[in-house]
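In this view, the complex is presented without one of its protein chains, the others remaining in place.
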Amino acid sequence: METLITDLKTQIIEHLNLEGVSPGDIDADEPLFGSELGLDSIDALEIIVMLERIYGLKIKSQEEGKKVFYSVRTLAEFISENKGLGVV
Amino acid sequence: MPVIAHYSLIKDDALVVDGRATYRHEDKEAGVGAFASALYKHMELSYLKFFKMDNLSKLGFLAAEALLKAVPDFADTPKDKTGLFLMNAHSSLDTDERYYETVANDENNFPSPALFVYTLPNIVIGEICIRHKITGEHAFLLSEQPDATLLCNYVRNVFDENAVDAAIAGWVEYYGDKRHALLMWVNRQPGQVGATEFTPATIQQLWTIHS
Partner (left out) sequence: MKGVYIIADHMLSALGTDSAAHYERLCSGETGIRTYDKWEDLSGPFCLAAVPDDQLEAACTRYHIPASYTRFERFLLLSMQAVIQESGIDPSSPDTVTILSSTKGNIDLINPATAERFPNARINLSETAHTVQSHFGLLQPPVIVSNACISGVMALLMGARLIRSGQYRHAIVSGADVISDFILTGFESLKAVSPEPCRPYDADRQGISLGEGCGTVVLSADKHPGSIAILGGSISNDANHISGPSRTGSGLQQAVRQALSASGNPRIDYINAHGTATAYNDDMEAEAFHALGMQSIPLNSFKGYWGHTLGAAGMLETIAACWSMRRHKLISSAGYAKNGVSKPLNIITQTQDADIRTCLKTASGFGGCNGALVLQKEEDYAGHRAL
């Protein structure tokens, strides 16, 4: 799980062009949105694309998205629970 | 009659403000990304959204930063009476091509929303407006060459209607790693030191000496 969390942080930084942010700056348990990272709705859509592309996973509904996107840890939990169910 | 009170220019490796070269990038061949990041650091900016912008927006954003730093009374200009009128030849084609690579790739077909939102030329206007809280009249026009007559006539129409008190007007082009931005600060205060009347001829002249 911890490896997945570190991977996710790196992927988020790369995909969302978070200049000057290192994985250590992101707290896995803190809310991803509304934090100092300044993420917006387009970033949320890019994370959806990232999940599909790297992990072959789709978010089914807005409600599910809200829970999954709460923090890096909830994202990691979603991935490890659903791995193997996706298209990859 | 409105005047050109200040101007900024980014071309190839240089930033020029009111005729003075204020920055020259060490590597003449540097791509726009490296150039823009270096200029951002040189200007000591702190605006993380900059790194999410596409190349056209970065270019226009930096040219506007440099221009507005040279405008002493910008803070006192009502932002709903500040206009923004830009032109270029290639629209957002550089980003259009980048976005389409994410669509047309058979193995890796994941259209990118973050790229798609930049596939409109007026997004650079939006970025400059967000940064400086400008809410006034604006337009993005396309023309193969800078059209000084059209730009001048239309901006003057908007001044005549009292829809703006001041405006940023100019050219912001990025395609094929060719970058060229010329932004003018136009206002209605004659008698300013060094101010030039805003006419097709003076715009053309400014354009010619810097191309």
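Here are a few things to note about the model shown:
Every chain is named by a letter (A and B) in the order it is written, and numbering of its residues begins at 1.
Heads up, the rule we're going with is that a residue touches a chain if its C-beta (ideal position, glycine included) is under 8 Å from a C-beta of that chain, and two chains touch if they have at least 3 such contacts.
Because the structure is a prediction, the values reported are computed rather than measured.
Touching the chain that is not shown, out of B:26, B:76 or B:161: B:161 (per the contact rule at the top). When the whole complex is considered, the residue among B:8, B:55, B:119 or B:187 that touches the unshown chain is B:119.
Seen from chain A, the chain kept out of the figure touches residues 40-42, 45, 48-49. Mapped onto chain B, the interface with the missing chain covers residues 79-80, 84, 89-91, 93, 96-97, 99-100, 103-104, 111-113, 116-123, 125-127, 129-130, 132-144, 150, 153-154, 156-158, 160-161, 163.
Methods note: only the chains that are shown with their structure count from here on.
Chain contact summary for the complex, chain B toward chain A: residues 48-52, 108, 110-114, 117. Contact residues on chain A toward chain B in their complex (touch as defined above): 16-20, 38, 42-43, 45-46, 49, 52-53.
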